[in-house]
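I have placed the structure first, in the form of structure tokens, so that the comments after it can refer back to it.
Only a single protein chain was left out; the remaining protein chains are all shown in position.
So that you can tell them apart, the chains are marked A, B and C in the order they are listed, and the count of residues begins at 1 in each.
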Amino acid sequence: MKDINVGLIGYKFMGKAHSNAFAMLPMFFDTQDRIVRKVICGRDQNMVSKAAVKFGFSESMTSWEELVKRDDIHVIDITAPSNFHKEPAIEAVENKKHVFCEKPLALNYKDAFMMYNAAKKAEVKNQIGFNYRFVPAIVLARKMIEQNKLGRIYHFRGAFLQDWIMDPDFPKVWRLDKSVAGSGALGDLGAHVIDLARYLVADINSVCAMAETFIKKRPAVQEMTGLSASKKDINAKMEKVDVDDAAIFMIKFTNGALGTIETTRFAGGHKNDMFFEINGEKGSIRFYFERMNELLYYNAEDEEGYMGFRLIQASEGIHPYMQSWWPAGHVIGYENTFVHEFYEFFQSISLGHNAKPDFYDGMKCCQVLDAVELSIKENCWVSVDSIK
Amino acid sequence: MKDINVGLIGYKFMGKAHSNAFAMLPMFFDTQDRIVRKVICGRDQNMVSKAAVKFGFSESMTSWEELVKRDDIHVIDITAPSNFHKEPAIEAVENKKHVFCEKPLALNYKDAFMMYNAAKKAEVKNQIGFNYRFVPAIVLARKMIEQNKLGRIYHFRGAFLQDWIMDPDFPKVWRLDKSVAGSGALGDLGAHVIDLARYLVADINSVCAMAETFIKKRPAVQEMTGLSASKKDINAKMEKVDVDDAAIFMIKFTNGALGTIETTRFAGGHKNDMFFEINGEKGSIRFYFERMNELLYYNAEDEEGYMGFRLIQASEGIHPYMQSWWPAGHVIGYENTFVHEFYEFFQSISLGHNAKPDFYDGMKCCQVLDAVELSIKENCWVSVDSIK
Amino acid sequence: MKDINVGLIGYKFMGKAHSNAFAMLPMFFDTQDRIVRKVICGRDQNMVSKAAVKFGFSESMTSWEELVKRDDIHVIDITAPSNFHKEPAIEAVENKKHVFCEKPLALNYKDAFMMYNAAKKAEVKNQIGFNYRFVPAIVLARKMIEQNKLGRIYHFRGAFLQDWIMDPDFPKVWRLDKSVAGSGALGDLGAHVIDLARYLVADINSVCAMAETFIKKRPAVQEMTGLSASKKDINAKMEKVDVDDAAIFMIKFTNGALGTIETTRFAGGHKNDMFFEINGEKGSIRFYFERMNELLYYNAEDEEGYMGFRLIQASEGIHPYMQSWWPAGHVIGYENTFVHEFYEFFQSISLGHNAKPDFYDGMKCCQVLDAVELSIKENCWVSVDSIK
Partner (left out) sequence: MKDINVGLIGYKFMGKAHSNAFAMLPMFFDTQDRIVRKVICGRDQNMVSKAAVKFGFSESMTSWEELVKRDDIHVIDITAPSNFHKEPAIEAVENKKHVFCEKPLALNYKDAFMMYNAAKKAEVKNQIGFNYRFVPAIVLARKMIEQNKLGRIYHFRGAFLQDWIMDPDFPKVWRLDKSVAGSGALGDLGAHVIDLARYLVADINSVCAMAETFIKKRPAVQEMTGLSASKKDINAKMEKVDVDDAAIFMIKFTNGALGTIETTRFAGGHKNDMFFEINGEKGSIRFYFERMNELLYYNAEDEEGYMGFRLIQASEGIHPYMQSWWPAGHVIGYENTFVHEFYEFFQSISLGHNAKPDFYDGMKCCQVLDAVELSIKENCWVSVDSIK
């Protein structure tokens, strides 16, 4: 058993989620090697050193440029905002570090392509933080599709609905700033659903989209963390919101299935409602993130008269990853998906195989996102392949 | 109290639903006048005379042309297939009959426009069978929107999902024949959802659509009724299906809201799942037809910490039409919506006001349907106004 | 096809439900004979003659004594309050009328036993209005149990929850008057659940109960119908409530299963929530009346990893009685259960077999109710057989 030393960039929402996963992982899973929380890196020395204590890292640093060059670091984990993925990722892989990067991989397909190529050339392990792929119920869904339990797929119906910025007084946080976040609901939420559509159905052929910014100006913001923001400041100046509040698109998949994805931060009552349903020739499945331990399954081959969507509690020992947790019905939460994704990442490093989703998947997702943005701009169908 | 004599054209699925409504109506509602089941009309003399007995009509006829001219008939009720609405409706209104017509009003906007104009000119009462408008929970939804309980509307998310033709051996019944039905899922199911979108949100500005026929050939059919069909005939010759199995479209409403409507007969496990959700500035509402007595309501102005979608059982005396039925919680069904719609229709005749939805609404729905079909054909956004 | 002439006693809540069923029945079901709404009978001449018109009866009368003797009447249908079942039922059967009687059969086991014996001796058809037995989903449940789909039964968990008298100002209507209603929630609601427990599980061996009257005094009432009551009268004098607001009991079934039944009119938010779940060796089923078209079914023999309660929409042609109604997913309501029960009743008359549930079932239910009341009084387990 050898040490895998991690250098983590970022210590906010995702930094916390990853650190926690590093701590929980060895208690529940048998990894080949020892995961060591070595260095945490952030811009503010005071804050990052506090984070080191809180999250159990031995050291803290402010220079990611130095971090990615350190010989005693084996893994770089990037949880910084979206506009700050490309440079550290490329530097890291060029320094032969394995890299885990939060989603979206980059602000656009071109950058993502560069990152993918750099990682490929460097021959290092690379993974992207599409953590919803690691919800046991979703892994089960994938398994069912692989086993042809749904047959030919006709429909994918996906949505990611939130409501946290409906208040017009809510300030223009970084997620509402195009230069930092790239896009609004589309990139933040849509990226997850696009990835799941690719994971579960097929690659995406073409898209046709529309989008809207319902609240066009918001108060400027000073400081924020996670999805929260500081209280309304009466004197704050109003700034233009340059990202979408909602983006909706239709999809034609390469296998002939039809799809829709709706992403919005203006669906009152929906907190983190990542939803999808897939209808196939032999059955249907449905999932809601807010009830992430459940998968609904309609088996068109059930006995006539006794057919119906059944609610599978994907929390039994037989279900993906669940043997490692609690007895059936003792539900798990959001944070456990990070444990699963890092289990796969670290095992891929120890054992030398490639884990998924990787930079390739991150890049493909960016390509679809770019196609959606182009479609919004030009009011027409856009072929994903046309994005270079 | 005077008699209103009804001449009913058609005696299958909708003929039965209407006849039953005529029988139930006086037991539960106080109508101004007496509804008399006078004549039932159909092509097959033997079958229509049996239907007269079964459904309580005094007479049966095979000639609608004669029926619409009879002096002792005050109302013509058209429940024939979609390609057989225009002629009887126009003849009837020209003979000064009040006309109730099943949906869709016609096979296209042009025909619908003629029907609307004829009825307007004749100054008779006219109504269209968008019976979902008479589900108490949906009337409640409308009332809430009128009272501004949702505020500015951001999203309409509608669907009508069925699965009754997923079996490739299911024959090509009239609903799958373009010359009779006009279109497939789109006209049959989409018409209802489009009407509700107009009823609840606003008029539709433009649409962008896609559609698919998943099973492109089916066995020919001899006879069928309702949605069922005779068993598979091995010797049946295969015929091309020329209507859509699924049609999906995005909507821009005149009030700035964004919408989506998905209609399909290939959503396994969904029997008659007419669904919509509306998200507004001050709240959201959600409805599923299969639980038609329920309306989900999120009030964004509820006390913080105690917010959430509440399940309103729209079956209390205070709810629309429910005072006439049973005590709270004693749920009603599909057929009751017909009682409500005919209550409004006959009252409009007796009292001289106009009831809704009328031929105007039927025509507007056809206009949207035509826009959707054009969008499918041309792969682009289509303005509803461009349909003449 | 001959006429079966019905004499209906009572014209309020149940009178309306039955009359409506008589009107709907021939439109949807093929009965052997013709059901004729001949005479309606009530105490108030003015009101009963209006009811005759409204409900489609040819005549009205005020004397049930005369009605039960008329040669042209074949069926007596009793929908009067509970304390007014015994006399007309016994007179009717002695006059060789077939009798349909609303539940509970009588105010106590002794009276019920007399009624049962009288009907048996007269050799007439007799049925009791446990209409919940005619919900398609419940018939399906019974069929599943008969087919041994659940195996050995371990648990029955039943409840009937309402909230219509929670307001202390709600007056003391007849259902709260022991001399008329016999008991409170227990007899009104419990009777239905007890009957279903017997129908679905087994006979009841012994019971142990508790009960409470939460609001001990209420304003007197002048007039009421159904479950509603006239508005609060400030000057109304307060009267003691002598029936239970809630009654809860444990059950030991003759087949070794354990059961619980809870009935209350003080469960805020529950309108007509008749619920049961049955757990057996090979599966479980669950039912809620407010979603009466649905049956939840857990099949313990499903494929491992894909098990879960499935939501059967008991609205397909294959489901009990549903072939006669609408296409799948077009849900039915409370009133349709009456159509089903009268279909069985009239067919039993025409064809000469015995239909269920009959006076025997009504009597057995009264025996259990008496045992529950004794248990409440004596704070101990009571054997049902000990009730004579």
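The rule we apply is simple: a contact is a pair of C-beta atoms (placed from the backbone, for glycine too) under 8 Å apart; a residue touches a chain by one contact, two chains touch by 3 or more.
Worth saying up front: this structure is predicted, and the values here are computed from it rather than measured.
Enquirer: For the chain not shown, which residue from C:Val243, C:Ala267, C:Leu369 or C:Val384 touches it across the whole complex?
Expert: C:Ala267
Enquirer: Of the residues C:Glu59, C:Glu94, C:Glu212 or C:Asp242, which one touches the chain left out of the display?
Expert: Selected residue, touching the omitted chain: C:Glu212.
Enquirer: Even though one chain is hidden, which residues of chain C still touch it in the full complex?
Expert: Considering the whole complex, chain C reaches the absent chain at 154-155, 157, 159, 166, 208, 210, 212, 214, 246, 248, 250, 252, 256, 258, 260, 262, 264, 266-270, 277, 279-284, 298, 300, 307-309, 379-381.
Enquirer: So that we can see where the missing chain sits, which residues of chain A does it touch?
Expert: 13, 16-17, 19-20, 23-24, 26-28, 54-56, 162, 164, 226-228, 270-273, 289-293, 313, 315-317, 325-336
Enquirer: For chain B, enumerate the residues touching the unshown chain of the complex.
Expert: 140, 144, 297, 299, 302, 304-313, 316, 318-319
Operating definition for what follows: only the chains that are shown with their structure count from here on.
Enquirer: Can we say the copies chain B and chain C touch using the same residue numbers, with more than half in common, or are the two sides different?
Expert: Over half shared, hence same.
Enquirer: Among all other chains, pick the one whose mean CA position is farthest from the mean CA position of chain C.
Expert: A
Enquirer: Rounded to the nearest whole Å, what is the centre-to-centre distance of chain A and chain B, using the mean of the C-alpha atoms as each centre?
Expert: Chain centres of chain A and chain B, defined by C-alpha means, are spaced 42 Å apart.
Enquirer: Could you work out how far the Cα centre of chain A sits from that of chain C, in whole Å?
Expert: 54
Enquirer: Per the centroid of Cα atoms for each chain, what is the distance between chain B and chain C, given in Å?
Expert: That gives a centre separation of 35 Å.
Enquirer: If a residue has to touch 2 or more other chains to count, which residues of chain A qualify?
Expert: Answer for chain A, listing residues that touch two or more other chains: 307-309.
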